[in-house]
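First, the structure itself, so that you have it in front of you.
Incomplete set of chains, arranged as in the complex.
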């Protein structure tokens, strides 16, 4: 078995690493067509990616992760494994996605947003559970999303917000801790990728 | 044409990349005298930098960017292109500067501060417009600056602030969303680089 299988027309920088091993028996990593993997990026073994994958510099995608088509993982962005991401998703520079996260289709996550998966690190023995970001939701720059929180379909988390509980669909979440309000008219209707 | 022109006395780590190509017809990148470019740093083509440029590790400066003299781009800091930066400017570790940003002279940006340029990503079709940070302004660690916002001359954005509207000159911006107050006496008078 080849540890890495690339689709047609790949552009992979010479310093990028695909199929980085983990554990004792790492599996295959598969990238679809037209991938662009920039310098310093590391994609572990056991990752499945659709077509038109694109990364910034020094992006990291760890094991047991699936990404759909047209996914961007920005410069220094990290997906820490065991995560599912839909299609037409943009994770901007410095975004952190912990293990056990679920991200839908047409999701935008702004620069420096941080997701978490452990409510009481080192204190209480709980299962790790990252956020769920539903289809067409957007998370603003520098926002922090607490473990297990769901950001509902079409919701919009403002820049710098700290989201401590579920955001209903089509709501705007603002502040720290974030409070919710109906989305202004002009922000309704979901995300549209070019 | 050489894609990279270096001034006198450069120190460029062997893993740094200068003049990284973009698009179909990348132009020249020019660095002034006494540059120090640390490991893993990437500077794209079409970047002009003054004297005594200094970077941390894994810094990134994208295309169509100008930097004055005595500019520090810290470890993991990113300037995402089409940005003008003055002289005697310090962008600390993990700072993110999006495209279409303007930064004056003697500006300090603390670690983890995030600037943004898109008020409604994927929702409303607007031109990208990053912040403008005027001369002698300082932005604290972990602050988030919304698109198109101006941080006025000599203003001081506190650590962790979320700045949603223009900060007048010589004002202190604190909180999320940031509110303004006159600068305490000891913080007036602009920045002084050693």
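Labels for the chains are A and B, by order of writing; each one numbers its residues from 1.
FYI, a contact is a pair of C-beta atoms (placed from the backbone, for glycine too) under 8 Å apart; a residue touches a chain by one contact, two chains touch by 3 or more.
All figures in this text were calculated on a predicted structure; none of them were measured in a lab.
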| item | value |
| --- | --- |
| Identical protein chains across the whole complex (2 displayed) | 3 |
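Everything that follows uses one rule, which is that only the chains that are shown with their structure count from here on.
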| item | value |
| --- | --- |
| Distance from chain B to chain A - Cα centre to Cα centre, in angstrom | 25 |
| Interface residues, chain A side, partner chain B - complex | 15, 39-40, 56-58, 75-76, 90, 93-94, 106, 108, 110-112, 138, 140-142, 156, 159-160, 175-176, 186-187, 189, 191-193 |
| Residue numbers on chain B that touch chain A, as the complex places them | 15, 17, 20, 40, 42, 58, 60, 76, 78, 80, 94, 96, 98, 112, 114, 116, 118, 120-124, 142, 144, 146, 162, 176-177 |
